[in-house]
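Of the protein chains in this complex, all but one are displayed in their positions.
Labels run A and B following the written order; every chain starts at residue 1.
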Amino acid sequence: MEFSAKQIAEFLNGEVVGNQNVTVNNFSKIEQGEKGTLTFLSNPKYTNFIYSTQADIVLVDKDFTTEQEISATLIKVENAYQALSKLLSLAESIKPTKTGISQKSDIAETAKIGENVFVGAFVTIGENCKIGNNVKIYPNTQIADNVQVKDNSTIYSNVSIYENCVVGERNIIHSGAVIGADGFGFAPDEQGRYNKIPQIGNVVLGNDVEIGANAAIDRATIGSTVIADGVKIDNLVQIAHNVEIGEHTAIAAQTGIAGSTKVGEKCVFAGQVGVAGHLNIAERSIFGAQTGVTSHIKEAGGVYQGSPHMPVGNFRRSSIALKQLPETLQKIYQMERELKLKN
Amino acid sequence: MEFSAKQIAEFLNGEVVGNQNVTVNNFSKIEQGEKGTLTFLSNPKYTNFIYSTQADIVLVDKDFTTEQEISATLIKVENAYQALSKLLSLAESIKPTKTGISQKSDIAETAKIGENVFVGAFVTIGENCKIGNNVKIYPNTQIADNVQVKDNSTIYSNVSIYENCVVGERNIIHSGAVIGADGFGFAPDEQGRYNKIPQIGNVVLGNDVEIGANAAIDRATIGSTVIADGVKIDNLVQIAHNVEIGEHTAIAAQTGIAGSTKVGEKCVFAGQVGVAGHLNIAERSIFGAQTGVTSHIKEAGGVYQGSPHMPVGNFRRSSIALKQLPETLQKIYQMERELKLKN
Partner (left out) sequence: MEFSAKQIAEFLNGEVVGNQNVTVNNFSKIEQGEKGTLTFLSNPKYTNFIYSTQADIVLVDKDFTTEQEISATLIKVENAYQALSKLLSLAESIKPTKTGISQKSDIAETAKIGENVFVGAFVTIGENCKIGNNVKIYPNTQIADNVQVKDNSTIYSNVSIYENCVVGERNIIHSGAVIGADGFGFAPDEQGRYNKIPQIGNVVLGNDVEIGANAAIDRATIGSTVIADGVKIDNLVQIAHNVEIGEHTAIAAQTGIAGSTKVGEKCVFAGQVGVAGHLNIAERSIFGAQTGVTSHIKEAGGVYQGSPHMPVGNFRRSSIALKQLPETLQKIYQMERELKLKN
C-alpha cells in the first residue's frame, strides 16, 4: 500500500515541509534510505544523513531546522520516534496473524483454552492451564501444569513456563525464555556438600510485560517472584528467586538481579548490570552499563555506575583519575623525593 | 494437609515456644506471612518481621531470643534454613509426579529406556542412548545419539544434549540448558579468516549436579569437559570446552569460565564472574560478583574480587580509594603547588 506525505501527516497530526504528494510504501533507515520509503530523524548523531538520504519522507521533531538544502519531504511532528512507532504499529496491525490450534500440539484435556487462540505445532499445554482469549503460542513452547496465560498475550517458540506460573495480559515472551525454573537455593552440610532447598513458589508476570529471548526468571522458594505491570526485560537477563520488580522498570540485556532483591518502579538498568541479593532499590534509579550494585539504594531518582556502584558523576571523575593513575603515581614519587631531599 | 506445631517440632527434632496445637497447611515468607502458614527466620536482616508476621509458626535458630512480645508460635531448631528445607522436601515428596512415555515422543529403537521413566511429548531420544531408571524428561527436550542419562535424573523442557554426553545420577537440568555444543575453537589463516577446529570430545556430568536454565556447557575439543559430583551451576552460566569443575563447587548466574581452566573443589563463584582460560583455581576459592580472574589461584581458601581480581580486603580498600580519587587528586595538586611555592 502506498501513502502520500499528506495522508501520513494527517494521520500523525504533523506538518508537511516539501512535496505533500510524494508517496512511500515502506520504511528505511536514514543512512540507507531508498526511494519510495519513509525514514525518521530522532537521534541527533544521525542529523548529517538527512541531507543525503534517498528516502522520500523524513519524520522530524517539530523544532528541527534545516541547515542545508534538502531533497526529502519532511513531516514535522511532536516526537519523531513516537510518530514512527505509530506508523510501524499501523503497518503491523494490517499484517495477517496466526490463528487456529495445531493438530500437532499436545493440550491436556483439563486445560481451558479461550477464544481466537493460536497454538502452534509441538506446543504442550499442561493440566488445568487457563489460556485466555486471543493468546498466541508459537511452536515448540512448553506450558506446564496449572499455568495461567491471560488475554492477548503472545508467547514465541521454544519458551518454557514451569508449573503454577502466571502470565498477565498483553505480555510478549520471546523465544527461549524460561519462566519459573528453580531458584538457586542450597543449604551446605558440614562437609560443604549442597542440599537442595525445594523451590515451591512461582513467578507472577503482570500486564504489559515483555520478556526477551533466552531470559530466565526463577520461581520463588516460597511465595512469588513478581514482575509488575509494564516491566520490559531484555534478552539473556537473569531474575533470581523471590525478586520483585516494580512497575514500568526497564532492564537491558545480560543484567542479573540476585535473590530477594526488590526493585522500585520506573528504574532503568543498562546492559550487564549486576545487583546483589536482599537489596531494596528505590524507584526511578538508573544504572549505567556494567554497574555492580552492592548496597541498598534509598533515595529515588539517582543515577549510578561502577562496580561497586557510585553516583555517575563520581564514577566519571574516578574513571578519568584511574586512567591517569600511573602518571599520578610518578608525580607522588617525585614529590616524595623532593620532600626527602628537603629533610 | 494440616500439621500442628507439635507434629512439626517432633519431625524436626525442635522445641516449641508458644501454642503447640496451632496448625498450618502451607508456607509463607516472613514479610508476607498469612494465617495458617509456617514461615522461617534465617537471615538477620528480616528479624523485625517476626514481630509483625501473620504466619502462625516461625522456624528459628535455637539461639534466637525474642526482644518484644510475639504472637506466632516459634519452633527452635539447630538451623532454621535447613529445617525449612527438610519441610519443603517433605512437601515436594508427597506431590504426584509425572510418569509414562508419551506417544508423541520420538525414541530411537536402539535407545535403552530404564524403568519408571517419564518421557514427555515431543521429546527426541537418539540412537544408542541409555536412559536410567526413574529418569524424567520433560516436553520438547532433545537428547542426541549415544547419550547416557543415569538413574533418578530430571531434565526439564527444551533442553538440548548433544551426542556422546553423559549425565550422572540425580542430576537436575533446567529448561533451555545446552550440554555439549561445540567449543569456540578456530585457527585463523594468514588472511585472518577462521577455520573451525572440530570439537570431537564430550561433556561428562557427575552425580548430584544441577544445571540452571539457559546455561551452556561446551563439549571438549578432545576428551571431556568435566563437571564433578555435587556441582551446582546457575542460570545463563557459560562453561567452555575442556573446563573441569571440582566437586561441590557452586557457580552463580551469568558467570563464564573460559576454555581448559581447571577449578578445584568447593569453590564459590558469585554472579557475573569471568575466569580466563588455561588457569588452575585452587580448592575452596571464593570469588565475589563481577570478579575477573586473570591468573592462577595457587592457595586454597582465598577470597577475591575486582577485575583483575585481588584479595577481597584489598578490593574493598581500593574501591573506597577509587571513589575518593578525584578528591585525592585535588589534594595532590595542592601539595604540588605548595612544594613549588617553597622551592
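In this text, a contact is a pair of C-beta atoms (placed from the backbone, for glycine too) under 8 Å apart; a residue touches a chain by one contact, two chains touch by 3 or more.
All figures in this text were calculated on a predicted structure; none of them were measured in a lab.
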Which of these, B:V135, B:V231, B:A258 or B:A282, touches the one chain of the complex that we don't see? B:A258
Using the touch definition up top, pick the residue from A:V22, A:I101, A:A121 or A:A300 that touches the left-out chain. A:A121
Hidden partner sits against chain B at residues 106, 122, 124, 140-142, 144, 158-160, 162, 176, 178, 181-182, 184, 186-187, 192-198, 200, 214-216, 218, 220-223, 236, 238, 240, 242, 254, 256, 258, 272, 274, 276, 278, 290, 292, 294, 306-308, 310, 314, 317-318, 321-322, 324-325, 328, 331-332, 335, 338-339, 342
Over the whole complex, note the residues of chain A touching the chain we left out. 27-29, 32, 39, 43, 45, 79, 81-82, 84-85, 88-89, 91-92, 102, 104, 120-122, 138-140, 156-158, 172, 174-176, 208, 210, 212-214, 230, 232, 234-236, 248, 250, 252-254, 266, 271-272, 289-290, 307, 319, 322-323, 325-326, 328-329, 332, 335-336, 339, 342-343
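Simple rule for what comes next: only the chains that are shown with their structure count from here on.
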Intercentroid distance (Cα basis), chain B paired with chain A, Å: 25
